[in-house]
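Okay, handing you the structure first.
Here the complex is missing one protein chain, while the rest keep their positions.
Up next is chain A:
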Amino acid sequence: MTDWFVRHNPGLQDEPFVLVAPDRGRVIIKAASPAAGVLGIEPGMVVADARAILPSLQVFNEETSRKDKLLNELAEWCIRYTPIVALDTSDGLILDISGCAHLWGGERQYLKEIIAKLKSFGYQVRAAIADTIGACWAIARYGRLTAIIEPGMQAEALLPLPPVALRLDTNVLERMHKLGFYQIRSFVSMPHNALKRRFGPILLEKLAQALGEVEETIQPIRPVQPYQERLPSLEPIRTAAGIEIALKDLLEALCIRLLQEGKGLRKAIFKGCRVDGKMQQIEIGTNHPTRNVSHLFKLFELKINTIRPGLGLELFLLEAPVVEILSMEQETLWNITKGSANKVVMNLLDRIGVRVGINAIHRYLPDEHHWPERSVRLAASLQEKNPLIWRTDLPRPVCLLPLPERIEVTAPIPDYPPMLFRYKGKVHKVRKADGPERIEQEWWLEQGLHRDYYCVEDDTGARYWLFRLGNYGEDKPEWFVHGFFA
């Protein structure tokens, strides 16, 4: 864990520092750097105690779940060494290397390679190879002599190790410590029923697992298969009709897989490899997860003519880099209720999105801010319900300029509406006016002067929303036009 931290903060190399997290009202050390470990600072200590040992100790907060994530990533990386990799009690990895080691020229080279690779990334690791998971666990953590235990030799290797190497509970360990069992050798030959009576069946089970008398299983991690389908063609394809057939086949295969996994895609890339080695690709995005072949095909269809087949395409790939959960119920529900109309609209928006870009489509929901620019927010999705109500108690113009535009005014001070103003070179005489409505800048978001808004109507009947930034006297107020009323 600290190695990961050092990788991201290279300045901390060889510095004593700890990662901490609050636990039951105290701040506990979750991981300590090697330099801190040398001074006796260990995980599980309270930060205050560690500070007493080393006042200059650097303390950083640990991100929750970062550790699991890191271990998972390492495990996925380790799949290069063996297909079966499992996570082990949050601080280790178990690799089933049966039939893999010879590829690296024997177990010794294999182990060296793994350790060296991880070390080059900056991770300090200990590793061991043994017949059983239990023995391996013990040697990797507490072994001192050799990291590779020959087949059938795990019993001998385990004997000099402390009982903690058997993955036991703390209260069992404490009781053993009281009775003077400092090494596995001192109790391994005792009668089983005596051990069982004193320490419970768990000790016997762990012992048997370590010695290989009882089988132990691991839960290998499963790397996510990328959503990808490929279709090679015998003859290079040059026609649009051929490309369409290939696309349809790929979409069907991908959608079957998505259906089985209850997913829908949000983004898909269709690639074609040309005979001359060049790659052609088209990409689509959707507004909601979908696995409807005909709809997806329609989206791609708009772009098929941008593919340049050249001398012909010999391999087609369809990838779905972004998928989301789309449950079966959701789909059926959509079809029977008024959602079907919704779905038609979604499909329409997808088509529009493909043509002009998905960023062009906006839907707004109210937000609890008075500042006009912040009073609406973009809806996260097109189905998102409105949790608030749209306010109608304050006058808001039907047209709002994206940026307020400066105007020149003649206005009586201190806070009367202007008598006339000049906007875009044209003078408007104000006939009627309303206001001011003062809107303060939200200081927790942004610093700035307040705005005093006035609704004014000029002699032609056009209605404007003007504001003055700041007060006369203290600030140098400027006037702006911000919107137009109907």
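Everything that follows uses one rule, which is that contacts are C-beta pairs under 8 Å (C-beta built on N, C-alpha and C of every residue); 3 or more make two chains touch, one makes a residue touch a chain; residues count from 1.
We take it that contacts and distances are computed from a predicted model.
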Assuming one chain is omitted from the figure, identify its UniProt name from "Error-prone repair protein ImuA", "sulfate adenylyltransferase", "Oxidoreductase" or "Spermidine/putrescine transport system permease protein". "Error-prone repair protein ImuA"
Of A:Trp77, A:Trp104, A:Tyr123 or A:Phe485, the residue touching the omitted chain is A:Phe485
Could you tell which one of A:Leu179, A:Cys399, A:Met419 or A:Leu445 touches the chain left off the display? A:Cys399
Candidates A:Leu159, A:Leu179, A:Ala240 or A:Val345 - the one touching the absent chain: A:Val345
If the hidden chain were put back, which residues of chain A would touch it? 338, 341-342, 344-345, 348-349, 351-352, 355-356, 360-366, 372, 375-376, 379, 382, 386, 390-392, 396-402, 431-434, 455-457, 459-463, 483-486
